[in-house]
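Quick notes on the structure that follows.
Yeah, one chain of the complex is gone here, protein chain that is, but the others are all in their spots.
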Amino acid sequence: MEFIKENCGIAGVFRHKDASEILYLSLFSLQHRGQESAGILLTDGSSVFFHRAQGLVSEIFTPEIIHSLKGNCGIGHVRYSTTGASNEKNIQPFSVEYKGKTLAIAHNGNLTNSRILRTKLEKQGSIFQTSMDSEIILHLLVRSKGSTIKEKLAHALRQLKGAFSILIFTENEIIAARDANGFRPLCIGKLDSSYVVASETCAFDLIGAQYFRDVEPGEMVIFSDNGIDSYQWAEKTKKAHCIFEFIYFARPDSYIFTKSVYLTRKNLGVNLARECDFDGDLVMPVPDSGSIAALGFAQEKKIPIEFGVIRNHYVGRTFIQPAQKIRDAGVRIKLNPVSAVVKGKDVIVVEDSIVRGTTCRNRINSLRTAGAKRIMLVISCPPIISPCYFGIDFPSTQELIASTKSIKQIKDFLGLDGLHYLSYKGMLDAMLIPGENFCTGCFTGKYPVKPDTMFNKYQWEKSHGCDS
Amino acid sequence: MEFIKENCGIAGVFRHKDASEILYLSLFSLQHRGQESAGILLTDGSSVFFHRAQGLVSEIFTPEIIHSLKGNCGIGHVRYSTTGASNEKNIQPFSVEYKGKTLAIAHNGNLTNSRILRTKLEKQGSIFQTSMDSEIILHLLVRSKGSTIKEKLAHALRQLKGAFSILIFTENEIIAARDANGFRPLCIGKLDSSYVVASETCAFDLIGAQYFRDVEPGEMVIFSDNGIDSYQWAEKTKKAHCIFEFIYFARPDSYIFTKSVYLTRKNLGVNLARECDFDGDLVMPVPDSGSIAALGFAQEKKIPIEFGVIRNHYVGRTFIQPAQKIRDAGVRIKLNPVSAVVKGKDVIVVEDSIVRGTTCRNRINSLRTAGAKRIMLVISCPPIISPCYFGIDFPSTQELIASTKSIKQIKDFLGLDGLHYLSYKGMLDAMLIPGENFCTGCFTGKYPVKPDTMFNKYQWEKSHGCDS
Amino acid sequence: MEFIKENCGIAGVFRHKDASEILYLSLFSLQHRGQESAGILLTDGSSVFFHRAQGLVSEIFTPEIIHSLKGNCGIGHVRYSTTGASNEKNIQPFSVEYKGKTLAIAHNGNLTNSRILRTKLEKQGSIFQTSMDSEIILHLLVRSKGSTIKEKLAHALRQLKGAFSILIFTENEIIAARDANGFRPLCIGKLDSSYVVASETCAFDLIGAQYFRDVEPGEMVIFSDNGIDSYQWAEKTKKAHCIFEFIYFARPDSYIFTKSVYLTRKNLGVNLARECDFDGDLVMPVPDSGSIAALGFAQEKKIPIEFGVIRNHYVGRTFIQPAQKIRDAGVRIKLNPVSAVVKGKDVIVVEDSIVRGTTCRNRINSLRTAGAKRIMLVISCPPIISPCYFGIDFPSTQELIASTKSIKQIKDFLGLDGLHYLSYKGMLDAMLIPGENFCTGCFTGKYPVKPDTMFNKYQWEKSHGCDS
Partner (left out) sequence: MEFIKENCGIAGVFRHKDASEILYLSLFSLQHRGQESAGILLTDGSSVFFHRAQGLVSEIFTPEIIHSLKGNCGIGHVRYSTTGASNEKNIQPFSVEYKGKTLAIAHNGNLTNSRILRTKLEKQGSIFQTSMDSEIILHLLVRSKGSTIKEKLAHALRQLKGAFSILIFTENEIIAARDANGFRPLCIGKLDSSYVVASETCAFDLIGAQYFRDVEPGEMVIFSDNGIDSYQWAEKTKKAHCIFEFIYFARPDSYIFTKSVYLTRKNLGVNLARECDFDGDLVMPVPDSGSIAALGFAQEKKIPIEFGVIRNHYVGRTFIQPAQKIRDAGVRIKLNPVSAVVKGKDVIVVEDSIVRGTTCRNRINSLRTAGAKRIMLVISCPPIISPCYFGIDFPSTQELIASTKSIKQIKDFLGLDGLHYLSYKGMLDAMLIPGENFCTGCFTGKYPVKPDTMFNKYQWEKSHGCDS
């Protein structure tokens, strides 16, 4: 899997004395959901403390900083923002001053009517700091009618279209909410006598919390000194969980949408083995994303699994691209084939998905150089043919290899001796929840929510700058 | 002079190909008006580029950064913000996204009705990012009625009370404006066929521009591709230039309010000599702020001038305070007495002003240790007895030594053999413009504009954080 | 495997136009051999260029730095220095000025007579900059009799005892040499028409070089403009390759001592399976060091392999240790159990080795918390009972769990239901070269070379400082 960037992971905690540490560890667990920037914001009841910066969680949050972030209630965020120099303004949690108080939001997902909302708000006199959807939500909240935060937020959320799992921070409560379709995950845990919230349950494992339940689609859950309060702000509608969370995004040790990612992925491998008649000397995953499907595939096929490529753990984010002459280095830097394993062998490579195909082609080529005789590639999902409007940063349709090439053409482009994609039915059958509860738009082009017609043409980003 | 912090210096340029360099050099020249943070924002007509950071201009703006700031129109700012961890959000120029365009402001001065305006705006649904007055001005601008930017800005400015010299940046024009009383300076220059704007004319010297004229009190000057356009947005009223700009703030090589700072300061020294009957072996300035008045004083008195203390140019902003034992080091680090000059002598020390008196006392003490026999201190302005509401960060009235002590008590507190303050009349007579055109509130407690009653009690700052 | 720190990896290149890039990529490949500091030093024939710093290769060497390192001949080094603040002086390559030329060394291994040599040199007037063995080698070289560098170096090397794979840089040649026993690996490759040298062949894969041959024990290989010249400086003696390189240190995709690390490690797993009668629901590795032995074990046992713990790739080196209350976080940060996989199961965990046992105990505990029913641990080498004098930074004998506890006691300490170590014979049988060619001192306490009696008591380090 290559080039796919999830937008965000979010975490929250209400009234726990180790709040900054809990948020730090939670974000650390959710790092795979966004590696570009991170932030934590919390309150001790009288002041608000925050730190937001570009970089990995483990780099940004030094012990001094964690220590300086006082408080027992707060929210955090990891982000993979799209390109552009103006990223620094877009780091979350996003906060504003309102009536002498701090109001903040952490958001995972994508609104599909953001342009319409923004234009409307500007007509009413609002001015914006950032190009983030999240800022729109706060503007709507502040302008909403209603006597309670619950009513005001419900009023705001009902104006939104698209995908959003959010955490709202006021100085008195933390509110977790999900869109009506439940595109992105959001889980509640218990730690000691406090509540925690996170995009995935792997965060709970790290902090020693117990999984309690999911925030439901269309629900908001309010954590305050009055306890936990639930409110169904949207009418029940069709569920549309992102199936790609199971295929690639989520960590295998997480439960999302209440089910195990690991077991689902292994099922994908098993179904793939059943559908595909390839034979070979060994099965090998593209680590780490193809590893678990490869296990299922190998066990079902009764072909030995081998680690035919070794992943280098020291790849930093600023790795220098070597000169043209040093061929293959760009690929081998991250994944180096083990020639002692693949030389002269017929190998079946298990990969989770193909997006553009260029990285994949380089990897196949590097395997060939290492001496593999025949190379067959099996993919644990169907061809990706359509973009995502709900938070996954797929490239445009034209760049998706499967939208413009036939399976035969892809096989030739990648230089393979065999290529098999898991069928649509095979994918749905592997899931531990009914297939109709998923958004599978990237595989079918059919979306549960129609995006704003102006959605794609719209470009907010114009500034190139730096605040530091 | 000690502990006084001016709030800001501002600069702008319209349609010059070296815009980023011009703003950089201008801010560098205005560094004495604010050393805590600086920022430049400009546009090349299609994109907006900016850099804002804490630190000195020469530290923040590396050649790479200056080079990356493309464009030919822009504004810049240097700031001495008040204390608190939330400074980073308050760096100017402050910019927002509005209808797909960037709108920005650079501001020198202080509004006296900010609390009232802010509360009113929040009631209408505005949310704020910062605690800066400047943000209020943009909110008012965006909400103003009017078909042109000129009308809209005039409508906004008419709601403001207090001191403001501002630069407004839209992607098509730069607008310079001053409050109706003209508290803070703002000058227009010409460079090649372009216009530049700066708080003081010393910026024009550095970039090789010619001084053109001042932005008048109550005027806005619009620089656009239609040329330069002037509009008197406020009715004519009494002028109230800050007299302290002449006494201490402005650079001696600048002209402000159309007059030479150097010549004014020398006059202050001459008048001081005429009023005061001290005699001594030598006259010595407290460098650099007392240097020019000392020249006038010595020439008028016909007593030789000597450099009795030497200023160390390597004092950084993070200088370590030495242990108690190493006496005097804290004072001598910056100014070391020359014992070869002062030993056994009757010295007349010329200082521009006294605020709290504590630094002054340490300096007198250090001169005494170096062997001075008799020490007489003369001050080139009257006693400061009242705070400033228009942009100077004086301490509270209680901390102003002259508000609680008599001249005799101050002399004793400072350990002097003689102390003479310039008279109020002597100060006004030294000015090159009529005395009634000044705000002298810090010396009299009488202010040209009445501040908002809630002004002093109000505290916006509650967050402690860091964006980086 | 825990707490073991190899001292170094080294790399060299002679006359290749992309020399700095080649060294950079080679060091990157050898990063697992030392993560504390790295350095590159090269020459373009007229000047010498270098960069040495603390940190990971990918962090230290920015594109600008790589570009500034001009030249076509050079050497590089990655290091895991022992603790202490004076590390910065000890970064390699270590270089000196001698007769107007630069002489430098990169060294992997440990001398066992360094104290004796050092004392002798000081008596003769030598003064030392560092506490590194490597500096001694240069002093001996400079003082050696002989008309050629070959003779002088041979004379110097014959005075050394212990383990050393070294690269010597003069401005005209690169010389690769190994101690007479061949403790540490050192391989020669060919790239285009140039020679490259590296600790392991994985470096050659990355730069696209072909493995040529090993530098032999007791050999020095001189790369100069006269081509490649070999000289056997020591008499043939018993080989003593470090067997731990195969068990843990070397990368699985490398060949060292001419054999595949991957295939050797898989054999270790197979032999372990044959020796051990444990049964279970699944076999799981402790990633990544136990992964390949686990494959061999699972295949031989015909028990399915599962990834029962997931490795987090974002663990930085400055990770904050959470408060005591957040139990298990310290362990789970790096390796999180997959409860969906292990809950209620009898699991056989494959680990490469146990040193102190404390980390291992925490991991077992964390598996138990995740729901594993029975946990059996199998180790792909015998108990480690004795320190290493030849370059591996094992703890002292007392801290080695197997030197003070019986297998039964270790099992109890770790909280296991079963524990099995690979037998000494099983380990040697798994090797692809004869058992007598290895140093197995850490398993037996019998060493091929007797260390200097003062070796352990000696402490050079006294300074605490920082050059930057």
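Note that the chains take the letters A, B and C in the order they are written out, and that residue 1 is the start of every chain.
As a working rule, a contact is a pair of C-beta atoms (placed from the backbone, for glycine too) under 8 Å apart; a residue touches a chain by one contact, two chains touch by 3 or more.
Everything numeric in this text was worked out from a predicted model, so none of it was measured.
For the omitted chain, the shown partners it touches in the full complex are B, C.
Screening C:72, C:114 or C:131 for touch with the missing chain picks out C:131.
Interface note: of B:24, B:297 or B:389, the residue touching the hidden chain in the full complex is B:24.
Of the candidate positions B:255, B:297 or B:389, contact with the hidden chain is made by B:255.
Where chain C meets the chain that is not shown, the touching residues are 41, 46-54, 65, 68, 88, 91, 95-103, 119, 122, 124-131, 138-139, 142-143, 460, 462-468. Although one chain is not shown, part of chain B still touches it, namely residues 18, 21-22, 24-25, 28-29, 31-32, 35, 56-59, 61-63, 66, 202, 205-208, 251-253, 255, 260, 262-263, 288, 291-292, 295, 299, 304-307, 310-316, 318-320, 322-323, 325-329, 332-333, 336-341, 370.
Quick note on the criterion: only the chains that are shown with their structure count from here on.
No other pair of chains has as many C-beta pairs in contact as A-C. Among the remaining chains, C is positioned farthest from chain B, on the basis of C-alpha centroids. A straight line joining the Cα centres of chain A and chain B is 49 Å long. Chain centres here are Cα means. That of chain B falls 61 Å from that of chain C.
One finds 37 Å separating the Cα centroids of chain A and chain C.
Chain A has no residue in contact with two or more other chains.
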